[in-house]
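Reading through the structure tokens given below for one structure.
The complex appears here minus one protein chain, its other protein chains still in place.
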């Protein structure tokens, strides 16, 4: 057994030991506030057990291990349905980025500790109403204000902002230069005067994303994390920071086993559904696709363990898996017939076909819409030309709105 | 029974009466030369029976009826597999366009008569090697030469040029203006010195399209059918001239009955294929789609009979039907198992799944590739923006090759 | 052969559209998702006032004496506006069953009140995954057992049911006054779905044996054609929404509709809408003909796939906005799915269609 396998087994054992207190069953029926509180408690325990900041530097309270152990742990943890969603962005991007770009190391150490133990949560204030896929097109502005800055504008789709203590933000500091060049990167106190968070309810009924309004929010220049006008590069670094994340060939929806079990129990026009070619075809095709995605992930892990750089095909996982999950979830509703109409908006997405279906479109858009992913594959991997972008090189304040 | 129905019945009766001599069975095993000769004989008979030039003016030898009768006849004729392919372009576009744009009416009358009786064939010299979907990007040029013109260049995908007596052609007469504006429209004698026709073999093994080379081909200015520089408009008129054509919801491939019959006879893993959900699904989905296309066609006919302009949804037929035919043909090969490997490249496309499959890609490209059809729907019907076209307004000789 | 709408039919379409556009808002529809048995009440009031409940029933019983084509036109508009309480389709299905298979007393009892919208009808065939279930027991004129997720079941006063008497399929009609209704928490609650628990509920037998089965398929087919119009209306609205958004929303300095991925996706939705429309209208025009069931099945398949795909793709084109509660595009996602399941899923209709094609070929 390799070291990683041994690590994985120890992690699983620990997870099993705490699952009764924090796992899916323990969370059933909790209000979001109760669940968040449970999540903070879980993070505290996870930190104590040495499974937090697995690949972060020891000097910041991390474990100093490689991304391999991190991905191994995350993959195992995913199966238990622990209350970690509230902290996923926080620990995924903003906190690693302050470790890298903030100069006040003592302050950073305190933030990292509190983030790892679930006491504080960070959010990432990038997207805007006019933005969508076009990050550099953002309009929220910061103007100089004495020695510091004054922020005005509106961010959108900010995950968990309603529970966040801090955030990292990209704003426009110069509208007279082309759009990529007029941006600067800061951190902000989400409790500061002038910051208003308004949760946005999503199609499935949940509200984990928010609008965040900035109304003359004043910050010192020590909040600045990039050169003035150099914010786009730090924003890109933020988006690239999680190179190696736990993937899920089920598209973060139910496992195929559950579909097979459903098909075993269901019938189509009086005959067992599992014997119907339509169902068999979908099971087989989805199995083949997921089997390949899993093999890609396994190969990436093997390469990382061998000190090699994994191939770009790892980027296929979200595109392929979430899109298929959407259709498979629809099919599962059909297959259940009248029973398929039953719905629990708060059922676990990885267990319930209805919840999986209603939330699948969010998955296809968040973290890079299908179309953006295809563009990235075409341009970055295959070297095809960039799309026509009429705003290229045009001063931001001269792009027609 | 409506007049059109009565007309259709008479037409069918006539077609049945001549089918033994000209129909699918009579053609089996003929060489292409023999088949062409049979086609000329069929056209002669069809002219005598009064079913040629159905919606053309009586003064030119047509029947002076409406497009409704024409479409009715063509739909009936399609079922018999008559040897009409050689004349389809000729009578579809070039000949109607000379009726409209040539001034020497006596000459036109002679040409029309010979085209209708199958004695002469016309081709349409539009596409070029560098052209593809971009008609206005053509490079074949005509320079003034005394009182006339001298043509040099190369055309591609010219259907039946190898049998053609005449052709209509668009050439560039001014490379210094934007690409749409430097074109002029002529007719040419395909037997003239300097014209070389070279058949292009297609994927299925047949050669109905050609390369045509023009090497100092001299023509008089009386061959000109558009103002100098006004050729694009006549080219567009040529492409628009056949507004109402007989459609085929089978995508010019085999009817669905044949797939059902195949499925009735075949088995999948020891069970009747027709009872397998995978097959049932494809039959049902294809039936539904074709049923809708047929309903669209029927509605268009009804509207025409009522003197109304049919809706734009008629343009869906080729896009939807040929694309589906391609996949259904592949499936039919699979369904036949080992038998599916048997192949006759010259089998009738509407009868044979292998021939249908190998020729389907040509159908998806000829007469407007899928992507161009989608663009047309998006722009012309739905009002969405045109694609970015960097060559727009740029003088032709300054567009990078 | 298809049909052209005459002036009267065009007036039904434009008038129903005008009224519904004036009354229905996304804001009014969203709260219905979060409570059971709530419908957009103005729709039902309008439906009664406008005579939509009476459209396809004979004048002799208080109807307007029109047919599937006209009811389809109204249903199309209900689909566009998402307002449609399910009763328009369900009451029609129930009424047609009584009209076709009931005796005069039964017709007099139910048709006038159904036509007036004073009573609501339901077609309660489904049992779990059986689209036409026969698990309900029929004995000595009484029903015992459960029908699941009956559309409109929370409010219906009368239901057409399939049941079983020994080995024989029974088509029967039952008054629901004393039946236990268990409203279902669904993703589209205004469909008013409920499990109906029959306990020695008196019922009147309409048909028995193979004719009962054939009649059940026919009733579903009638409803499927009405529903296909509703699905087409929904898909059409999504097409327009997607197009309008693609024209106004800008990214990278141009309307997103200039990107071929968006542009072609919308063109494909157009294709699906027109195919759905053609299939639905064609099926409506075939009422009473030999090929009606096949035409209805084809229409059902095309419209179901069309509405599901249009919902999926229109949401995708909208990016983040598309998945917000407030924008309400999920109302279409939900309706597309509830309509896909209600009248029998695609598996059911694919099998019905293939069986018909085989019979025709044989």
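When the chains are written out, they are named A, B and C in that same order, and each has its own residue count from 1.
Operating definition for what follows: a residue touches a chain if its C-beta (ideal position, glycine included) is under 8 Å from a C-beta of that chain, and two chains touch if they have at least 3 such contacts.
In this text, all values refer to a predicted model and were calculated from it rather than measured experimentally.
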Requested in this report: Quick one: say which of A:102, A:177, A:345 or A:377 touches the chain that got left out.
Outcome: A:377
Requested in this report: Please pick, from B:134, B:189 or B:379, the residue that touches the omitted chain in the full complex.
Outcome: B:134
Query raised in the report: Among B:278, B:299, B:325 or B:350, which residue is in contact with the omitted chain in the full complex?
Result: B:278
Report summary line: From A:27, A:280, A:346 or A:392, the answer for touching the chain not displayed is A:280
Report summary line: Where subunit B meets the left-out chain, the residues are 127, 130, 132-134, 137, 156-157, 200-205, 266-270, 273, 276, 278, 326, 330, 333-345, 354, 357-358, 361-362, 364-366, 369-371, 374, 387-392, 394, 399-401
Report summary line: In the full complex, subunit A touches the hidden chain through residues 257, 260-261, 264, 274, 277, 280-281, 283-285, 287-289, 291-293, 295-296, 298-299, 302-303, 306, 308, 313, 316, 319-320, 371, 374-375, 377-378, 381-388
Report summary line: Contact residues on subunit C toward the hidden chain run 259-261, 264
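One rule holds in what follows: only the chains that are shown with their structure count from here on.
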Query raised in the report: At what distance in angstrom does the C-alpha mean of subunit C lie from that of subunit B?
Result: 42
Report summary line: Note: subunit C residues in touch with at least two other chains are 254, 258, 347, 350-351
Report summary line: Flagged in subunit B as touching 2+ other chains are 277, 280-281, 388
